[in-house]
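My structure is below; once you've seen it, I'll send some questions.
The complex appears here minus one protein chain, its other protein chains still in place.
And then chain A:
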Amino acid sequence: MADCQVSPEAVRYDPAFSREVYALENGPQIKKCMQCGMCAVSCATRASMNYSPRRLFNLIKQGKKETVMKSNTMWMCTTCLMCKVRCPRGIAIVDVMHDLKNLAIDQGYVTHPQAAFYQAFWKEIWSRGRVFEGGVTARYFLKRGILGEIKTILSMKDVGMDMLRHSRMPLLPPRKIKGLGDLHKIIEKARSQRKEVS
C-alpha cells in the first residue's frame, strides 16, 4: 500500500494544519473518519484525483499542508453526493471538499483550472445576482489567460456552434436582479459574521 512505503523522509506531523482544517465549517467531521475507504471506491472522479477522499483525510490528520493544498482532489469533486450517501460515519465528505476549495482560494492555491471556474461563477453571482453561463465562460478564459487557453477555445468551437445553432447559448445576459444592492448587503454581513465565528 502506498501509504506504508518505507521512505527515508523523517516522520513529522504538523498539528497546526490539521487544526486549521478542523476549524473550517465542516472540518470537525474529518475527525470521525475511520479510513474505511468506502468513499474511495464510490467516488465518481477518483480516477482523476491525486488522492482519494480517504487518503486526503489521512494527509490532513498528518498535517501535510502542501500536499493537501496543492492536490487536485477537492477540485475534481463533482458534488455527486455518492460519498455522503455511503459514508458509514455519516461524514458529509462533499461539504468538506467545499471547505478545502474555499481554503485553497483564500490562501492562493489556485493553479488548478477549476479554481478559475469557481471564482468566475462567484463573480457572476456578485455582479448580476444570477448566473449567465456565457459570462462564466468569458470570465473563466480571461482568468486563465486567453493565450494559454486558445487551443481549448478553438477545439471547443464545434460544441459552441452546435449550441448557438439550437439557441442554447444566449449571447446577452439576462437583466440584473432588482435587489442586487440588498444581496450585496446580505453577503457582506454573512462574510463578516463568518470571520467572527472562525
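In the analysis below, contacts are C-beta pairs under 8 Å (C-beta built on N, C-alpha and C of every residue); 3 or more make two chains touch, one makes a residue touch a chain; residues count from 1.
In this text, contacts and distances are computed from a predicted model.
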Review point. For the chain omitted from this view, which of "Ferredoxin", "ABC transport system permease protein", "Disulfide reductase" or "ABC-type polar-amino-acid transporter" is its UniProt protein name?
Key: "Disulfide reductase"
Study note, to complete from the structure: Among listed residues A:Asp14, A:Glu66 or A:Glu188, the absent chain is touched only by A:Glu188
Study note, to complete from the structure: Touch rule applied to chain A and the missing chain gives residues 24-26, 44-45, 47-48, 74-76, 78-82, 84-85, 95, 97-99, 101-102, 105, 112-114, 116-119, 121-122, 124-125, 129-134, 137, 140, 156, 158-159, 162-163, 165-170, 174, 177-179, 182-183, 185-191, 193-194, 197
